[in-house]
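Heads up, one of the protein chains got dropped from this complex, but the rest are sitting where they should.
Every chain is named by a letter (A, B, C, D and E) in the order it is written, and numbering of its residues begins at 1.
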Amino acid sequence: MIYLTRRVEFSAAHTLYNPDMSPEENEQCFGKCGNPKGHGHNYVLEITVKGEIDKKTGFFINVDTLKQIIRAEVVDVLDHRFINVEIDYFKKNVPTCENMAMWVWSRLESKLENCSLHRVRLYETRNNYVEYYGDAGEEIR
Amino acid sequence: MIYLTRRVEFSAAHTLYNPDMSPEENEQCFGKCGNPKGHGHNYVLEITVKGEIDKKTGFFINVDTLKQIIRAEVVDVLDHRFINVEIDYFKKNVPTCENMAMWVWSRLESKLENCSLHRVRLYETRNNYVEYYGDAGEEIR
Amino acid sequence: MIYLTRRVEFSAAHTLYNPDMSPEENEQCFGKCGNPKGHGHNYVLEITVKGEIDKKTGFFINVDTLKQIIRAEVVDVLDHRFINVEIDYFKKNVPTCENMAMWVWSRLESKLENCSLHRVRLYETRNNYVEYYGDAGEEIR
Amino acid sequence: MIYLTRRVEFSAAHTLYNPDMSPEENEQCFGKCGNPKGHGHNYVLEITVKGEIDKKTGFFINVDTLKQIIRAEVVDVLDHRFINVEIDYFKKNVPTCENMAMWVWSRLESKLENCSLHRVRLYETRNNYVEYYGDAGEEIR
Amino acid sequence: MIYLTRRVEFSAAHTLYNPDMSPEENEQCFGKCGNPKGHGHNYVLEITVKGEIDKKTGFFINVDTLKQIIRAEVVDVLDHRFINVEIDYFKKNVPTCENMAMWVWSRLESKLENCSLHRVRLYETRNNYVEYYGDAGEEIR
Partner (left out) sequence: MIYLTRRVEFSAAHTLYNPDMSPEENEQCFGKCGNPKGHGHNYVLEITVKGEIDKKTGFFINVDTLKQIIRAEVVDVLDHRFINVEIDYFKKNVPTCENMAMWVWSRLESKLENCSLHRVRLYETRNNYVEYYGDAGEEIR
């Protein structure tokens, strides 16, 4: 068993604002991150997959194939978007880094062949990141 | 003469969209960066000042003083904001990295003592940055 | 279960010198790192906590809360200090990166609500780091 | 139990080309990475070892000792080489990042005292890396 | 006048070996970098252009246009190549970082509209880089 990780970046706007909470509750819960006008990040996403290598090729998934799957399922969907406004799932769920990592998991899990998804790691900034290993994946479907 | 640089980060949303142009012109000019809903970045700002060092202290400006000026004049104004919507100057001027660097220059230039502003460097992403040395500063006042 | 990591930096001096060993033993054991006058680092500390996210907020601990706990318990204590000289625990225990990571664990473990401490990762330089998952925590109390 | 990681870099040329496959199969399997003339990388290698710390020294292996072992067994062998052409094992096995990580494991595993090898992490570029924890180590001996 | 920089990466093999010098001279001059089999790097290239911004768009060249020029003229030519063997100019000129930066200048200089080339910065590794401002550009045409 060996682990392969592909790193990608995308730029998007979001706000931590739950429309089911009052403005005061949002302010107390999210502080400046909950400015309803929005702010944004250069997100860094690391996708780790695991598998057993093929003797002939020396890998279990071509890293370019993995890159194309991540691009189609995640980057092309989120890049240069205002997440709360343009992505259906996040109209009703606060796009915290935690929720976004779980959403990424649910997008990628079934698209992989010859390997399985091991970890989604998502950096909001250099100083904050979240890791998800899939055990709660059912919750966001 | 010696040069001192302070680096700071802030997270904001923007869009490259000129309201005086038609949607088609904006699309042609700015591509995906002109999505009117907005997107965002972790901006990295490097401010370089120059001066002559004082024999007694070994510096010409305390780096903490410089940090406070940058925070008050730039970071506290832009951080966690949607720039096109919340900053007056950028309601009428497209917040490209170029225009933002010139705006930062105009905010800082007159606030420095014992030294002068040498360069504003602004990274929109790790792959794109702009540098401004002030010779067009008058244009944005 | 999801994992959240906060990264912080602090600058401190230390030396790898055990006062219970002779100068020759220290020299043999620690080499240049044992210069008794001291040297220093820009330490990078990554604290990982784990928990289950709250549907309403999309997180289990606000990252600003986590940041304040790390600041109060670790950064404000170690930053701009000579560790061997100013921190009681390290007057008697060599402040290797390993011992420091365990000490950080013991400082943070009981301060967290709604989540538990998963990992302390401490970089002494870009090239050397230590990770601790808490299973020897009792040793340093 | 505590984990210590040492990071090193080396520069080498390789190509993903299996001489037992036809040029067309290589092209289809490896794309531009299979250019038979070769290309190269600044590889980044992180070696993680685990052990129990000694009360007297505050570590279980001196990081300089670890560095020397990695240098002798890996860096001095691969640095500034064309891996497919100059390293026997890779004359017959495609030097993918995956195969190289497993080869590194087999070189280091038996050389460590007072600790055991936990993980080999090898970056081919900033965007792609592989991790190996040794459970298939026997395959490459 | 404002300066815009675009950063790109490519992976290539090269060797510092001058076929007009004897093997002994090459060895003395280039050391391990002159291994005739070759080695490689993840090169990082930063291209800086300067111009005057257009009031309407807020820029003088769209960063995507700049990216496409760099890709067509440099990255697509060098990426995943063995430079000494596959690039005509470097069959007769040693592909040092210095010579490569000058070659990049000569490829890009005439392709830019509305702006002029200011600087080519080329990193061979994180620790070594070269900058060229064009004043010797004529030498390599």
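By our rule, a contact is a pair of C-beta atoms (placed from the backbone, for glycine too) under 8 Å apart; a residue touches a chain by one contact, two chains touch by 3 or more.
Given the structure is predicted, the values throughout are model-derived calculations rather than measurements.
Every shown chain touched by the omitted chain in the complete complex is listed here: B, C, E.
Considering E:V63, E:L78 or E:M102, the position touching the chain not shown turns out to be E:M102 (whole complex). Across C:I2, C:C33 or C:A101, the single residue that touches the chain missing here is C:C33. The omitted chain makes contact with just one of the residues C:E9, C:E52, C:E113 or C:D135: C:E9.
Contact between subunit B and the absent chain runs through residues 1-8, 48, 52-53, 56-60, 62-64.
In the full complex, subunit E touches the omitted chain through residues 16, 18, 20-21, 29-31, 93-99, 101-102, 126-133, 135-136. Interface residues of subunit C with the unshown chain, by the touch rule above, are 9, 11-14, 32-33, 35, 37-42, 79-82, 85-86, 125-126.
Simple rule for what comes next: only the chains that are shown with their structure count from here on.
Under the contact definition, subunit C and subunit D share the contacting chains A. Minimum number of contact steps separating subunit B from subunit D: 2. Chain centres here are Cα means. That of subunit A falls 29 Å from that of subunit C. Each of residues 126 in subunit D touches at least two other chains. Contact between chains, per the stated criterion, is found for A-B, A-C, A-D, B-E, C-D, D-E.
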